[in-house]
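Worksheet: one structure, shown below.
With one protein chain held back, the other chains of the complex are shown just where they sit.
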Amino acid sequence: MKESLLEILRCPLDKHELELEDAEYADDEDGDGDGNEVVDGTLVCAECGERYPIEDGIPNLLPPDMREETPA
Amino acid sequence: MKESLLEILRCPLDKHELELEDAEYADDEDGDGDGNEVVDGTLVCAECGERYPIEDGIPNLLPPDMREETPA
Amino acid sequence: MSVREEFDDWATSGRDKGMEERHWHTAKHALARMPVEPGDTILDLGCGSGYAGRALRDNADAGRVYGLDGSPEMARNATEYTDDPQVGYVVGDFGSLPFADDSIDHVWSMEAFYYAADPHTTLEEIARVLRPGGTFYCAVNYYEENVHSHEWQEFIEIEMTRWDREQYREGFRDAGLRVAEQDNIPDREITIPSEGEFPLEDWDTRDAMVERYREYGTLLTVGVAP
Partner (left out) sequence: MSVREEFDDWATSGRDKGMEERHWHTAKHALARMPVEPGDTILDLGCGSGYAGRALRDNADAGRVYGLDGSPEMARNATEYTDDPQVGYVVGDFGSLPFADDSIDHVWSMEAFYYAADPHTTLEEIARVLRPGGTFYCAVNYYEENVHSHEWQEFIEIEMTRWDREQYREGFRDAGLRVAEQDNIPDREITIPSEGEFPLEDWDTRDAMVERYREYGTLLTVGVAP
């Protein structure tokens, strides 16, 4: 995901802003002026503290009770 | 025109309500509960007094400067 | 020449019926999209023969349907084509609609909007008479992208507005209408002769005629009152 997605992404539970933690960025920046590509990390709700994983660059914003471990 | 049209018809100049004067009604009322069919008469603006003719049952609500006599 | 002089003449020479037949090819598809609820009040701007309002009464359960036209002869003809007591006609001008604020659920206009002396004023008038959430379905064959329509202005003495798709959207927004849709509706029904018959009187090439009808067709812009 692009870091710019954070501008409109919100916690599904309480719609508060999310903060990016432990971000890993893609090596090759495409220089498109649209921020960096985040390939790994965690999104943390600034209000309720709920944590959402970024897996293979795709943020998983399912409500926690719908989020399951990736099947083996 | 049906008399019920007066509910939403307005003076084109100032958008005020119109009053029906000298109304002539069609002989055969269709009994559709929608008021009577006005075949002749004059619509008068309750505010500016401008007068609009009903010709052959059709109200002529052209602004006065665009209204002309029927050509011979 | 005034709208009245021009179009009274069209009406008495039967062109209202000719337009109805041709415009129906695309108008019916646009009309079918209108979210008319039972009992809704419809206003048809530049109604001509009044076919659109009659169709909405017959097929969409519309309540009252009013046709407005600047030509008394058009309105007179339209009155003769129906005895539905819920259908009424009014002579009036696009520049100052003789209707109350918020009194109309849906405004329809086919091949007429561009005759407005000031299209921006007309859009503001439409936004005024529509109730919140009401729609304006504006259908035109005369517009910038449809190059085949440009010459029409030569045959008519009223100045016509030739907006492109974007200008329609912009004009709607400037008047406070929300743009919900814009589409080209192809005319799939008009008969296009085979290659060998061209050039025709009106069409040099078959390709041009195909482009005009099957591709450009009718430009529909749908606005919603806020």
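Just so it is clear, A, B and C label the chains in written order, and each chain counts residues from 1 on its own.
We take it that a residue touches a chain if its C-beta (ideal position, glycine included) is under 8 Å from a C-beta of that chain, and two chains touch if they have at least 3 such contacts.
All figures in this text were calculated on a predicted structure; none of them were measured in a lab.
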Shown chains touched by the chain that is not drawn here: A, C
Chain not shown, touching residues in subunit A: 1-2, 4-5, 7-13, 15, 30, 32, 34, 37, 55-63, 66, 68, 70-71
Residues in subunit C touching the chain absent from view: 32-35, 37, 132-133, 135, 169, 178-183, 222, 224, 226
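As a working rule, only the chains that are shown with their structure count from here on.
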Subunit B and subunit C: spacing of chain centres that average the CA atoms, whole Å: 25
Interchain centroid distance [CA atoms averaged], subunit A/subunit C, Å: 49
